[in-house]
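Other chains of the complex are left out, but the ones given are in their true place.
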Amino acid sequence: MKLITAVIKPIRLESICSELEKAGFSGVTATEVQGRGAQGGRTEYYRGQEFSVKFRTKIRLELLVAESDLERALDLIVSTAKTGEDGEIGDGKVWVSSLEQIIRVRTGETGEAAI
Amino acid sequence: MKLITAVIKPIRLESICSELEKAGFSGVTATEVQGRGAQGGRTEYYRGQEFSVKFRTKIRLELLVAESDLERALDLIVSTAKTGEDGEIGDGKVWVSSLEQIIRVRTGETGEAAI
């Protein structure tokens, strides 16, 4: 059992979730976060005033998946998270960790049956 | 050292946290999230208007525990997260991962002593 975490652009949230659902990945948890990527803080100018832009609002998605579904879910998330033709800076970062246990509260089911 | 993550109904937050504290699990981190479970998006009707309900507000709890406390903490969370007699749809999902290190900032303590 794996946990996929994806930090994406808010504008892609609806597409990603609808693609996930069509592919059978109905469960998902979304959190509003503030993120900074490889470009780090930038200095911008507004009406002659200098100010630093450090964070941008992103959505952090979590997706519990069976190991056998991992690659399919990752491909779908990465391809749908992209904006523009070749992707743009800030389009997102995705990471995968391993889980030892999953439980569905209502039924007490555990393991892949609880996903 | 384990990390328990539980996505629960907001209405159960207070009970769960007070039960955890009584059982000696005082430390906890809570985040407001938007979640969708196995039922996925549903179409609902309100005054003749169709609209799709995709996400519901949930609370994501994180709990660092020693391995020896894992089962006790899980049992407590799962039983207290249930609503109604036999639980209801949307009552929650719980998952467990393994941690390599924990540090208490103030003292620099590490490992189980830092939980």
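The letters A and B name the chains in turn, as written, and every chain counts its residues from 1.
Here is the rule we go by: a residue touches a chain if its C-beta (ideal position, glycine included) is under 8 Å from a C-beta of that chain, and two chains touch if they have at least 3 such contacts.
Here the structure is a predicted model, which is why all the values come from computation and not from measurement.
Engineer: Count every copy of the one sequence in the whole complex, not only the 2 placed here.
Structural biologist: 3
The rule we apply is simple: only the chains that are shown with their structure count from here on.
Engineer: Chain A touches which residues of chain B in the complex?
Structural biologist: 2, 7-8, 31-41, 54-55, 58, 60, 74, 78, 81-82, 86-98
Engineer: Flag every residue of chain A that touches chain B in the complex, lowest number first.
Structural biologist: Contacts found on chain A: 1, 3, 17-18, 21, 26-31, 64, 97-108, 114.
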